[in-house]
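Note that one protein chain is taken out, while the other chains of the complex remain in position.
Up next is subunit A:
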């Protein structure tokens, strides 16, 4: 494996007094063997402190040294606030803001792919964040197949990774440029999804993790927001589009309940801003209009904090895992099958 995949940080029940409560942890090898050696009842009773749980600490140290890669792609029509949102998410000027567009740069005639990388650090953990922007998407009069350059780019990244993997002399740590997450910006019309949105998501939901967000949601009142979200969810279901987190990959009940809560709240209605204003004595990020200040991090105003917690604080690793274990593997299997090559020696998935 090129990436260290630390298990989810959850307090594990170590020595089961009541053996039936031991949750079988699927990603780790800590399945308690029913025939405990010398133990009474099920589960291995440890006769002393061994120190197995320090593996978490060891993994953490390793990860801190090597750092993470995270690649996020933002797709949406121009003017929906993509760059602003990415800047707000990562609290730094990660993305060049297009309000400072000089007039010489017209809207590109075809969809371009621009990627910008930054290394940001927090609490000793370094993260190499790559933001892939897609200017020109959906801006033309004729938008047929405007998702093709994007699809090509994603597959190219998979191809690069595959090539590195298949090499005889592999690098110790393959640089991961695969797109882990694709934020799709829905225009806040208040009615329903546009044809272009449905087409894009249909083509790409099986290739990459798509998280739909409602852009510029300060246009919608609360009622309009809930109605719009319901309608969008229904439409996505009707078209058979599975956004992240996908139902089929829920591993256990805990996962399922967590993810169900998230799925109920999706798509997130967000507002982005990198300007600060004073509200009630506090400095908050927000947008100041003539009738009030929209606070970005206030959960009553918009769902930005939900999105951030979901994407970064709880599911960042999961996004990477799903990309690696599922989307990438699907691509790989297809490629190797097409080639008819002897990819059989690597049949076992990691």
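For the reader, a short list of remarks on this structure follows.
As a convention for this text, a residue touches a chain if its C-beta (ideal position, glycine included) is under 8 Å from a C-beta of that chain, and two chains touch if they have at least 3 such contacts; residues count from 1.
We adopt the following convention: contacts and distances are computed from a predicted model.
Per the UniProt record, the absent chain's protein name among "DNA repair protein rad10", "KIF-binding protein", "Septin" or "Aspartate aminotransferase" is "Septin".
Within the set A:60, A:118 or A:194, the residue that contacts the chain not displayed is A:194. Among A:63, A:140, A:155 or A:246, the one in contact with the hidden chain is A:140.
Of the options A:73, A:111 or A:293, the residue whose C-beta touches the omitted chain is A:293.
Considering the full assembly, A:78 is the residue among A:44, A:63 or A:78 that touches the omitted chain.
Residues 77-80, 98-99, 101, 103, 107, 139-144, 187-192, 194-196, 199, 216, 218-219, 221-222, 287-295, 298, 300-301 of subunit A touch the missing chain (whole complex, contact as defined above).
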